[in-house]
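Right, I'll just put the structure down here and ask away after.
Shown here: the complex without one of its protein chains, the others still in place.
Chains here go by letter, A and B, matching the order in which they are written, and residues are numbered from 1 within each.
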Amino acid sequence: MPATLDYFRAIPVVETIGGDRTMVLNMGPQHPSTHGVLRLVVEIDGETVVRIRPDIGYLHTGIEKTCEAKFYQQVIPMTDRIDYLAPMANNLAYVLAVEKLLGLEVPPRAMWIRLMLSELTRISSHLVWLGTHAMDIGAMTVFLYCFREREEILKMYEMVAGQRMMTSYFRVGGLSMNLPLGFLDYLKNFTNYFPARIEQYSDLLTSNPIWMVRTKGVAKISKEDAMELMLTGPTARASGIDWDLRRDMPYGGYENLEFKVPLATEGDVYARYMVRMEELRQSLGMVKQAMANLPDGPIKADAPKIVLPDREKMKTQMESLIHHFKIVTEGFNVPEGEVYQGIESPRGEMGYYVVSDGTAKPYRVHMRAPSFANLNAIGPMCEGNLLADVVAAIGSIDIILGDVDR
Amino acid sequence: MPLEPAITDLEQLKDRPAVAALEAGLPGALQAAKFDRSELTLWIDPLKIIPALTLLRDSAATSYKSLADVTAVDWLPAEPRFEVVYSLLSYERRERLRVKVKVSGNDPYIESATVLWPGASPFEREIFDLFGIRFLGHPDLRRILLPDDWEGHPLRKDYPVEGYR
Partner (left out) sequence: MSALTFLIVALIKIAITLGVLLTVVAYTVWLERKVVGRMQNRWGPSRVGPFGLLQPLADGIKFLLKEDLTPPYVEKNIYLLAPGLALIMALTSIALVPIGPVIHLFGISTPVQITGVVDAAGQPSDINVGLLIVLGITSLGVYGIALAGWSSNSKYSLLGSLRASAQMVSYEVSLGLSLVGVLLMSSTLSLSGIVHAQQSTWFGVIPQWFLFRGQFVAFFIYMIAAFAETNRIPFDLPEAETELVAGYHTEYSAMKFAMFFMAEYANMVTVACIASVMFLGGWTGPTISFLPLAVQAFLPLVWFTAKIFFFLFLYIWIRGTLPRFRYDQLMAFGWKFLFPLALANVIVTAFFVAWRA
């Protein structure tokens, strides 16, 4: 029987296991550092956490059910709203899954743009993580520095997709539109000054003694526990699980990129911090590579019955107009079958399990949300530690409640 | 990459490590198999799911050490109505495997995988919450996303998209 199973045991919430010594503290759903609407039922003995149980579902919107009533292309905007800090990663996972179902391949330009924006998404997501994590531990300035750079990335989102957060930019068979003029210059400028900015955050935190005592040896997770708890992503890599889907099971063209997968073995908050900081640098390198390799060419696959035609063609060619009308009103049929497409989202393995029954609407869409699984770690991380460490632990696993509750 | 027809013949798939290990270690547990879109799916006897998962995890030939995902699909009006879907992942062989179990629509239940991966706990609670499939041996089988007093299981196909009015 695995030892970590104890953290999931049923315990009546109203009873304390410590008797009169302990008290039950409700952290959340409205609490400044639960990153959304997470509720933690914490039993504390003084400042020591005796027991902690997450209570989720406050942000449940039934996206999986809604998907079953939508056409395949109509699901894309909903995927943005799952992990709202990494919309492109969700888009990517979903469109890859549907493309796999269809047996569709996207043109190289679309592939490279997807790679570029996926990594940019990782940077933006990690920036929010770093900012909020640092602020939870009390370093307020880092937060605003991170948001300064994130703002630039959101501007770039707006340039490509017309939207700052809910981009819905990746489409089945390609992209919704081509990159706008001036985008690459803007991005190039960003990649030029961003390394210095990473060092700026690092200067404020990495060797700061207070940051170190607050994070080193705190909220440890061993490799075995991480395995049992189904942790993925940077949280798992900080515990020594050398696994990154981008490298080990490449999808969407990652085999064309050169990058290192940062790894740490300590499994504490500091290790997770270091892993993510290194990921920021690696992602920036990948963005640069994608920019350098970006070819010219079409951004949509040549599949007129699936991919919306260009505006220009639609207005001049009868056939395109018919296809456009059919796709918009009736969707496109997807051959029967099922796929599971896992991608390495900024938080871990984001998996889309799509079942098709041959119609234009998915029979079942299941999202394997990385935050949902990573939240498992909160018990083993916090029990026996101090209340202040709970905040550090939540920050270090980088959960997004939209992702947890879906 | 045009789609290739799915391979459903067990004979053609028997050299796959997962199929071979199950045939050798747990004869009779494997009910069917499918290789489609380069993903392998195995249907396992519901009564033998835990031994089968244990075997797939611990056997050196398969070593599916990680459970990536647990979910379910409702195939109303078919019977057995539900399929519980386990997504296994092998770090060493960089390969995924989908294990499926058919569960009856009439009092659906299955053994819990939390004895192997405690982390499956919230996933199974989610299935219990949204499909109403019970997991025997689960340490804390309560609703997880919906309120405790919610009626019905929304992801069942007979649950209307707009909810009961």
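In the analysis below, contacts are C-beta pairs under 8 Å (C-beta built on N, C-alpha and C of every residue); 3 or more make two chains touch, one makes a residue touch a chain.
As the structure is a prediction and not an experimental result, all values here were calculated from the model.
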| item | value |
| --- | --- |
| Displayed chains contacted by the hidden chain, counting the whole assembly | A |
| Among A:I63, A:M166, A:L321 or A:L386, residue touching the chain not depicted | A:L386 |
| Among A:I137, A:M230, A:A290 or A:L401, the residue in touch with the chain that has been omitted | A:I137 |
| Contact set of chain A toward the excluded chain (per top definition) | 23, 25-26, 31-33, 47, 134-141, 144-145, 148, 204-205, 208, 210-211, 213-214, 386-391 |
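By our rule, only the chains that are shown with their structure count from here on.
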| item | value |
| --- | --- |
| Inter-centroid spacing, chain B versus chain A (mean Cα positions, whole Å) | 24 |
| In the complex with chain B, residue positions of chain A that touch it | 1-2, 4-5, 7-11, 56-57, 60, 62, 64-66, 68-69, 100-105, 227-232, 241-243, 248-249, 335, 337-340, 342, 349, 351, 353, 355, 363-364, 366, 368, 372-373, 375-376, 405-406 |
| Complex contacts: residues of chain B adjacent to chain A | 1-3, 6, 36-37, 39, 41, 65-69, 71, 73-74, 85, 87, 89, 91, 94, 96, 98, 114-123, 126, 130, 139-147, 154-155, 159, 161 |
